[in-house]
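Here the complex is missing one protein chain, while the rest keep their positions.
What follows is chain A.
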Amino acid sequence: MSVVVVGAGPAGVRAVERLVEAGIRPIWIEESPDGGGRVFQKPPPGFSRDAKALYGADASRAAAIHATVARLRAQVDWRPGTLVWNLRPGPRLLNTQGPDGTKAEVAYDRVILCTGAMDRALPIPGWTKPGVTGLGAAQIALKAQGLAIGRQVALCGTGPLLLLLAWQLTKAGAPPALVLESAGWARTLRAAPGLAWNPVGALRGLAWRAALRRRGVRIRTGALPLRVEGTDKVEALVWRDARGEHRTEVDGVAIGYGLKPETQLADLAGVPFSFDGLQRLWLPERDRAGRTAVPGVYLAGDGASIGGSVVAELAGTRAALAVIEDAGGHVDPLETDMIHRRLWLEARFRAALERAFPYPAEHAAAMPDETLLCRCEAITAGELRGTDAPEVNRGKAFTRIGMGRCQGRVCGPAGAEVLAAARGCDIRDVGRLRGQMPVKPVVMA
């Protein structure tokens, strides 16, 4: 039986670990040169910062993940630096591109997709200027290279990553000039009972906030970025909160409104999708073990639904157990039961988080006409509004939005908000962009 695991973040690591324990030697494919995934992104070789500085309170978990990757590498068919750019469910084949650009076909009987997530963008006028980046990307720059994106940086967004990054930058000696949180306090408090499902997680957020304030970092809640000003680089951010419109001089802006699962491979596999009202995203359908309606295709971690690294680890283990079970192996019901309970608890916390830190959908829907919604193809929000497209795929056909190198991964969700608002219909009714291979650019043969 050929088992393939795609992705070496927390979900992929735990899946592979469990498969190896069951005596299976999976093919393990990871796009980055090394394992760890997004939370536990490693700095490149020769670049040393201690784990505590890089991963903060998660340092011990980071160390555990990295040690597990190192241990497992010899026991599997480890293929780092390798991108899976297509999946064909009929013949059960994956297409890969190795570090030197060589293409290969990998047959699978069962594949666990642990593809993780990416920043969820919210385009505003000026967001394509050099010096503007995603929150997650800013964090990766910090983790991977110890770089801050500017000297006077504004962070805009929602959710735990916003304050976490503010805190990480501050500790690295580059405190942000301004932090704009889109969620208002009222909302956070209303969700507070739910946040108590994970007291440690919730308290961490409060602790970061307090610590940032103590160090004089300006945090504004209920605040949204309006536009980035500057001729060919970032000069200022114009933003608003309940008190009105403001302008702050900055040389870097990071924007990120939560995360968005990388679902393209699941899409190519033909997994059915349904709309998740809380995340306001189309998500691949799976059962709690990670099985999908497509034979041999399993999903785990943030690539299926945003749950954070703890959930990713649990879901990775659970999906591996499902693979073992479906292949006729023995699985301890107590183990699966325990995982289900913990996943259930985490899901409660997650739902509260989503309620506390929602995607500012109305802000996206109301973006000014001149906003470059699709930066790859330079399509404005006004152009999309100007079509009579009833759903996003036709919006794409009419305007070319989402046809560029990101294939709509960046502009898709915001574009759907714009289109739904323009049509005066529910976000579900405008659908989702159909995926096409390659899921990311590949070098021509």
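Simple rule for what comes next: a residue touches a chain if its C-beta (ideal position, glycine included) is under 8 Å from a C-beta of that chain, and two chains touch if they have at least 3 such contacts; residues count from 1.
Here, contacts and distances are computed from a predicted model.
A single chain of the complex does not appear, and UniProt lists its protein name as "FAD-binding oxidoreductase", one of "ABC transporter permease", "Ferredoxin", "FAD-binding oxidoreductase" or "Formate dehydrogenase major subunit". Interface note: of A:Arg355, A:Arg394 or A:Arg428, the residue touching the hidden chain in the full complex is A:Arg394. Residues of chain A in contact with the chain left out of this view: 86, 88, 95, 103, 105, 377-378, 394, 397-398, 400, 403-405, 407, 436-438, 441-445.
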